[in-house]
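As you look at this complex, bear in mind that one protein chain is not there, while each of the others sits in place.
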Amino acid sequence: MADLLMIEAVNDALHVELERDDTVMVMGEDVGRAGGVFRATAGLRERFGADRCVDTPLAEAGILGTAIGLCMAGFRPVTEMQYDAFSYPCLDQLITHVGRYHWRTGGGMEFPLVVRMPYGGGVRAPEMHDDSPETYYVHTPGVKVAIPSTPADAKGLLAAAIRDPDPVVIFEPKLIYRTERSEVPEGDYIVPLGKARLVRAGDDVTLVAYGAMVPLCERAADALADEASVEVLDLRTLKPLDEDGLLASVAKTGRVVIVQEAPRTAGFGAELAAILAEKAMLDLRGPVLRVTGYDVPYPYWKLEDAYMPSVERIVDAVRKLLAF
Amino acid sequence: MADLLMIEAVNDALHVELERDDTVMVMGEDVGRAGGVFRATAGLRERFGADRCVDTPLAEAGILGTAIGLCMAGFRPVTEMQYDAFSYPCLDQLITHVGRYHWRTGGGMEFPLVVRMPYGGGVRAPEMHDDSPETYYVHTPGVKVAIPSTPADAKGLLAAAIRDPDPVVIFEPKLIYRTERSEVPEGDYIVPLGKARLVRAGDDVTLVAYGAMVPLCERAADALADEASVEVLDLRTLKPLDEDGLLASVAKTGRVVIVQEAPRTAGFGAELAAILAEKAMLDLRGPVLRVTGYDVPYPYWKLEDAYMPSVERIVDAVRKLLAF
Amino acid sequence: MARVAEGGHELRRVLDEDREVDGLGEQELLELYRSMVLLRTYDERSVIYHRQGRIGTYAIFWNHEAMQAGAVHALDDEDWIFPSYRESAIGLLRGMPAATVLHWWRGHPAGWWNPSDYNLASICVPIATQVPHAAGLAWGKKLKGERACALTFFGDGATSEGAFHEGANFAGVMQAPLILFCNNNQWAISTPVSAQTHAEALVDKAVGYGIPGVRVDGGDVLAVYEATREAVERARSGGGPTFIEAVTYRAAPHATADDPRAYIDLERVEQEKQNECLGRYERYLRRLGALGDDLDKTIKDESAELMRAGITAAEAEPDADVGLLFEHAYANPPASFQAELAELRRILGGDVG
Partner (left out) sequence: MARVAEGGHELRRVLDEDREVDGLGEQELLELYRSMVLLRTYDERSVIYHRQGRIGTYAIFWNHEAMQAGAVHALDDEDWIFPSYRESAIGLLRGMPAATVLHWWRGHPAGWWNPSDYNLASICVPIATQVPHAAGLAWGKKLKGERACALTFFGDGATSEGAFHEGANFAGVMQAPLILFCNNNQWAISTPVSAQTHAEALVDKAVGYGIPGVRVDGGDVLAVYEATREAVERARSGGGPTFIEAVTYRAAPHATADDPRAYIDLERVEQEKQNECLGRYERYLRRLGALGDDLDKTIKDESAELMRAGITAAEAEPDADVGLLFEHAYANPPASFQAELAELRRILGGDVG
């Protein structure tokens, strides 16, 4: 076990996987010489060479598009999008090809590529450095989506993604890159895709979240300690979703608040609520509430605390439910 | 009143709006010389000239990006994406700029542009001509989204979109371009954004849909005539959503089936279900069911009837609800 | 002002100059002819099948056969091809059954293939998006130290897309062994090439990527072959990518759904038809004495037979099972698919009010 920050755990996973399998390669803007703008890829170029940790031209569609071709040549490319909002140029390749190519070959060919990117707000950054774009990705057939909230999961989910035969998109919550520190298993370590994590057990209400919203939910649970027994569920993987884990928690508590940074309309929280509205009707003791970002552009940072889900908003939602 | 096909109604709206306001212009691939691959823009170039109905280079991001600049120069560009899946290259401009520029100017500048595109499946077309990408658009802050299901709405919503001060994306259900025919008011005609249409009233269950799923729901309602009194609600605008119309219908019937062609996960149907799970809990007499496309690539056409929501699947869902 | 690519805008030609191409014996010349006839037969039959309702909308490639056959013959089997929809039947030149291609146009999943079986990527419908794939594959081959190179076909319209630009630029930077083969048939559906670019010729785009460019007569199969072979040699010897602009004219509609009378000059089309690429090559071979009536008939009959067998096989294929909706979306699919498929089967099996 090593005591690592989340960003160090990402870096560790990449070292282990590049060591383990020489078809794995890392590519993206500034991942090589600089070791990544967050230092997620630091040391890789020195250790594995410039061909396995490639500074690409500044072209996100080109990065993802060439990664498809590299898969065809037998590689497992781990691409980096430098920031959430700078991933949008790659959406065309993602939707038209990454999610469809395996299927288009009648299952004949695999596309074991990974897209990883720092995402989310709260970091006092200029415009376009704060988006939570998971909906665009999770709505796209043929790709899987994972979002860690702890250093250990950041390592284990990334390693699982790299070894998975399907394309996997990993969103890394940059807000907690350097605030979350915990024990991370050394060497070979996997967290299987598709299994939620019960962060803390409770009886009265379930907070469902992923990414940086998980520690926030824990803080909200603390704030509610005198009022309610709060369960916190970290989904870890949005697709495939651990529907059983979600339904089991709600069957127990009967009350649920879904927390998501992304804009509200058709965010992933809506999918969770829809699943509950279909499959947990008889368990629910109140409405399914969502605490989310608003349907507005992510604000300039002097206003971001008001935009982001907060302990106050979560507590308020829980109280509403308890009073229902 | 004129008796028009949906595609003719679109064409009519464009003629009227270009006539009415000489800052309105149409631009896209093959909209000029050919009059559009579906003939939506036929006759415009002859009537208004090549500068107001522009055959652009083959570049969707370029089309939407230059449209932003044209707005700054005082135009109201109506852009066409030739098909649903070919709109993906424009998503970057849409998300990073179209949805944010008005806000970024502190409300100082308006971007009254329109993106229109034929969308949806069932037309026996080769790959990539069948997508229902509305989630990508409706999740994006700062844009509005409308989807007509009748010729009159196709005209009225498009005209409203052109005159609206905000960017509006219109999805035109190509499956019914030439099957839906109805009376369309001549000349100046608007259907306001944000108002749902009660297609038929009923007491036992509400079918909620938009686009080509609306006539399908009507057929399902017919098939159920002996079993239930079915209400059919056509949303017409996804954003802004007529939440009151939706809630009123469900308050009456207590049962709801949402029908959407797009892949299930985080589709717009999820948003509707989430709204109901929050605001209609006490009205609901059963689970909220969704009949949707699956979370797989849109299939080759020999299989598309099995992929698309069908009368059978809707009827099955309604029966489940009635038996709940 | 040095505003053009090396070699200028002259079209490289072989047939009209009655030149011969080094290393092409009579055998190879006839193989090329066979390939062109095969493609032509596929194309003409497909238009008929479409009219008969036996296949769906179809993208016609009549008068593009010289580019397709000329380019592919310059490759070895290990080299990869990344086609657009315009080269849908290019697999025939790699031994793919005609039925497979016909299935693709019939909307039947039996039109799928595994690219590694033929070193042929899937048909790419969205314009230009295959260019970065080809660049990536070629770069990957170079990384692996393998000999293979890649060739991607795209149209004149495709050069306006960002995907073309990013792919070409990556190939240049990585010095990937790639041939960027531009089929300049002068139209993108109804949009003339003059509305796609202000450059005098598409080959000028090579300059901006720092790669060699060459312009050939796309109706001259030997010129195409020769130019591609040079590009392949450059690629294999570490010289990086080459941009080839093959100039021809779209003498048929864009696709079966298209009516070009609204936008095209029909006289020009007639002229181009007179000079179409298969006839030009046939006349050359006859002048050379390599082709006579008998051999010609044999070759054409073989192709016709292959198509007859192809459509028969295609139509004998059983309907696709609905299980295929879910089966290949993921190598390792979500558990939920099973229940969804079971429910769908139940509903399709039942009957309604």
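In order of appearance the chains are A, B and C, and numbering begins at 1 in each one.
What we mean here is this: a contact is a pair of C-beta atoms (placed from the backbone, for glycine too) under 8 Å apart; a residue touches a chain by one contact, two chains touch by 3 or more.
Keep in mind the model is a prediction, meaning the values are calculated, not measured.
Student: Where the complex has a chain not shown, which of A:Val98, A:Leu207, A:Leu224 or A:Leu321 is the residue touching it?
Tutor: A:Leu224
Student: Specify the residue from the set C:Gly25, C:Gly95, C:Gly210 or C:Gly323 that touches the hidden chain.
Tutor: C:Gly210
Student: Check the options A:Gly62, A:Gly99, A:Pro118 or A:Gly211 and report the residue that touches the missing chain.
Tutor: A:Gly62
Student: If the hidden chain were put back, which of B:Val24, B:Leu70, B:Ala152 or B:Val199 would touch it?
Tutor: Looking across B:Val24, B:Leu70, B:Ala152 or B:Val199, the contact with the absent chain belongs to B:Leu70.
Student: In the full complex, which bits of subunit C touch the chain not displayed? Write them out.
Tutor: Those residues of subunit C that touch the unshown chain are 1-8, 160-166, 169, 172-173, 175, 195-200, 204-212, 240.
Student: On subunit A, what residues meet the omitted chain?
Tutor: So the residues of subunit A touching the missing chain come out as 29-30, 32-35, 37, 55-59, 61-62, 85-86, 88-89, 124-129, 223-224, 226-227, 294-297, 299-304, 306-307, 310-313, 315-316.
Student: Tell me which stretches of subunit B touch the chain missing from the display.
Tutor: 51, 56-57, 59, 61-62, 64-75, 89, 92-93, 96-97, 101-110, 141-142, 144, 164-166, 194, 239-241, 243
Assume only the chains that are shown with their structure count from here on.
Student: Find the chain most remote from subunit C, comparing centres computed as mean CA coordinates.
Tutor: A
Student: Hey, which chain is the most central one here, using CA centres?
Tutor: B
Student: So the centre of each chain is just the mean of its C-alpha atoms; given that, what is the distance between subunit A and subunit C in Å?
Tutor: 40
Student: If you average the CA atoms of subunit A and of subunit B, how many Å lie between those two points?
Tutor: 30
Student: Going by the contact rule already set, what residues in subunit B reach two or more other chains?
Tutor: Residue numbers touching two or more other chains: 85, 88-89, 127-128, 294-297.
Student: List, in ascending order, every residue of subunit C touching at least 2 other chains.
Tutor: 109, 126, 162-163, 329, 334, 336
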